[in-house]
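Apart from one protein chain that is not included, each protein chain of the complex appears where it belongs.
Here the chain labels run A and B in written order, and each chain numbers its own residues starting at 1.
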């Protein structure tokens, strides 16, 4: 059976070139970067090389502005709580959006319990907030703005540059979760005007369990875990050398192929959107129709439920995801789908298709062939369907 | 030149069998364990298999008592702060020892800033505390005892079982950092009577950047990072599947070879101790002479400084470490060496030799041949030396 992986926003395979690099640092050059002997120095060199690769990819002026973390979630936690605690004397107000990942929203919720005040900006129907909304929410207690670059569920790209200008004018620290955008669309910390940025390895053909936080020189911030002095006292624990090497290589490769991949996948994306909308009635495109990630397609199909769709597509060899409640284990549909105004029963029928470097036009055609009869069959089974 | 790696307490090479397992989960079975399609299910299965391997290795009754972390440091942070915050209503007192790793001590120091009271038990000349010391330190505000199983710098093994009994009698939660002992000496959570236990992958021929926290069912505890619901809501973030698989395999292999390795390395250890002590005057054995890790040898050589020794040994192909200030980057010698009563100038001359599975008797002989002239040369250079 044909196997088509269409779930690159969930995770990606490690690029063979990345895996090869990592392998060397697992077995051969296995030293602890803190050791001063030859094994340690070899590991240290690799870590600093990777740090340079990450800095270059996102246009950081100083290589020391990159700290490696155990993933996007930890970087989000570090950025938000680290800024909040370090700036408590100045104020307690944080601005974020309803589109953010749980790593940001749950962290903000926790901070609320600890006495911070959080404004969660509502989204328009496409999942965007405007710089004006951000500006209007700022008070003299505001210490942090956190807005994601591109949304994982609906692919919409936020006006980060404009928000960055507002943040700069009002002198407020600005964090951006760029987990989904890095390697797919240009990310330059100076052009975007961000002070902290979150990166995750496993979304860009690097390994899981590694990420990075960019932190602009001079930003008021403090660590949130305690231990050894690694990562310039920003993040303790023996460095995940192989993971760091993998992230460095992965972000370099992703940057190299970004433009050509973006063009190729945008073609697939637009074909998928127009053909699905044409072939299948009662379909809603979620997210912005054009201002979205090149590899990202997402719909809601009325009258049916996401998990059933997923299972049927899985039996046809297609791996895909949904924001349906039944797939989340939480009994509630995705907060993003609700925030863009979809009623619960519609959100249940969500489907997300995210393409990657190994997908071909044939994969797209296979999907377009397989999907309609599945939707039809599920609608026949559905008591909601008009028939 | 002969290459001898004698720094296994700092880190270990990944076992080729472990690396091979990991490789599969980097490239081929790369799914996100939270995904419900075939790729996700494959990854989930691997994670749960590894969880079982860890549970089995430490004698945990329930596989759900294991949560994977990004390493020993994160597990220590999670254990200590998670218990402290969750039990704040009962009391604010924590008992620990001067032997602990920074991941424990710095965390406790941070908790002191947050209003907790911490008793740091002093060590005897061998680096031990007694169960009686622990018992005497308990107050009606005590909510946590944290004592490491074996010390990384001097190899001394703590009377965990006896302390566990005290903790149980007094109904106080007991955490044990077993990073250095797991895989080297028997670790059974029920026999030791611990409620939380810290494990790190890279000390047992697994990868860096992965660890585990054992948490006994029913223990009052709360998470310290926020995000998705992974690891049964204990530790958010996409699971480091390859790392988890590596840790599972590594702990299984370490357990299998534990007894034979312990016997073999104890022979090397005792030979090293007796020959070095006999050959080199003004040498102090640090840590307990017998109640110490089988692979662990540590000395202080008077009148000389650790970093110089390390560099000279490194030029002879021997990788080894020191608790000297000059190697730590902190300008202070190891807190453990100070805590066992060594004067600063003696602590400066510390050397730690930690053996592993690939070391041979020839490595031991090579070291015994190379070390004395190095010490002699450095002493000739030293203004402190009596000549």
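Convention: contacts are C-beta pairs under 8 Å (C-beta built on N, C-alpha and C of every residue); 3 or more make two chains touch, one makes a residue touch a chain.
By definition in this document, contacts and distances are computed from a predicted model.
Enquirer: Looking only at the UniProt record of the hidden chain, which name from "Dihydroorotate dehydrogenase B (NAD(+)), electron transfer subunit", "ABC transporter ATP-binding protein", "FeS cluster assembly scaffold protein NifU" or "Na(+)/H(+) antiporter subunit C" is the right one?
Expert: "FeS cluster assembly scaffold protein NifU"
Enquirer: Touch as defined at the start, partner being the missing chain; which of B:36, B:176, B:194 or B:250 qualifies?
Expert: Considering the complete complex, B:36 is the one touching the chain left out.
Enquirer: If the hidden chain were put back, which of A:25, A:214, A:303 or A:367 would touch it?
Expert: Result: among the candidates, A:303 touches the missing chain.
Enquirer: Since one chain isn't shown, list which residues of chain A touch it in the complete complex.
Expert: Looking at chain A, the ones touching the missing chain are residues 303-308, 311, 315, 324-327, 329, 331-333, 344-345, 348, 380-384.
Keep in mind that, in the parts below, only the chains that are shown with their structure count from here on.
Enquirer: Give, as an integer number of Å, the spacing between the C-alpha centres of chain B and chain A.
Expert: 34
Enquirer: Inside the complex, what are the residues of chain B that reach chain A?
Expert: Spelled out, the residues of chain B in touch with chain A are 5, 7, 10-14, 16, 19, 22-23, 26-28, 30-32, 34-40, 70-74, 76-77, 101-103, 106-107, 109-110, 200, 202, 207-210, 225-229, 236-243, 307, 310-311, 313-314, 317-321, 327, 329-330.
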